[in-house]
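With one protein chain withheld, the remaining protein chains of the complex are depicted in position.
Entry: subunit A
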Amino acid sequence: MPHDHSHDDPHALLPSDPALRVKALETLLTKKGLIDPAALDEIIDTYENKIGPRNGARVVAKTWIDPNFRKALLEDATSVVADLGYYGRQGEHMVAVENTDAVHNMVVCTLCSCYPWPLLGIPPGWYKSDAYRARAVREPRKVLADFGVTLPEDMAVRVWDSTAEMRYLVIPQRPAGTEDMDEEALMNLVSRDSMIGTALAGTP
């Protein structure tokens, strides 16, 4: 184990290998009666299998189809998505921001990794990476290029840095040629990244 840090730090008392570190914490806290491993399994199952970006995709598809839904969502996203059952931890205060011909929206959390869990699930690795956190606010267009996205020169970028407990959902622009598609079909065009603002909606 490298001796480049002080053993005053509590984490340094634990094994340095991260998998062993988790194991040591889980074993200790279970023995003390503070966690139930079966409850941990439930938490994991929730975020691995039950809550994910298909929730957000449904919201976007409804926004494209129903002008009244769109209007209500832009006015008070928290209550509108809660009515669909999308509420909970890390999604208590929601704002929806809509891409237009003039403005492309993109979301980041430069200070940690704030993200709308009830609508998009656990944030992807790149969203939590130093590179995204550092670069998204200063050079969003170069970051978009990493995702293969080039915006028209006359389109402004508005980056939302999630510095409080407000959580942002980007509503991508509805692609052309989708007028006859229903909600389920439209949902397939809405990727997770398009709701963070690092992608556009897919084309049919």
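We adopt the following convention: a residue touches a chain if its C-beta (ideal position, glycine included) is under 8 Å from a C-beta of that chain, and two chains touch if they have at least 3 such contacts; residues count from 1.
In this section, contacts and distances are computed from a predicted model.
S.K.: What is the missing chain called in its UniProt entry, if the choices are "Ligase-associated DNA damage response endonuclease PdeM", "Malonate decarboxylase acyl carrier protein", "Spermidine/putrescine transport system permease protein" or "Nitrile hydratase subunit beta"?
M.R.: Of the names offered in "Ligase-associated DNA damage response endonuclease PdeM", "Malonate decarboxylase acyl carrier protein", "Spermidine/putrescine transport system permease protein" or "Nitrile hydratase subunit beta", the one UniProt assigns to the missing chain is "Nitrile hydratase subunit beta".
S.K.: Kindly note down the residues of subunit A that lie in touch with the hidden chain.
M.R.: Its contact residues with the unshown chain are 4-5, 9-11, 13-14, 18-19, 21-26, 28-29, 31-36, 38-44, 46-48, 52-53, 87-93, 95, 108, 110-113, 118, 121-122, 124-126, 128-143, 146-147, 156-166, 191-193, 198.
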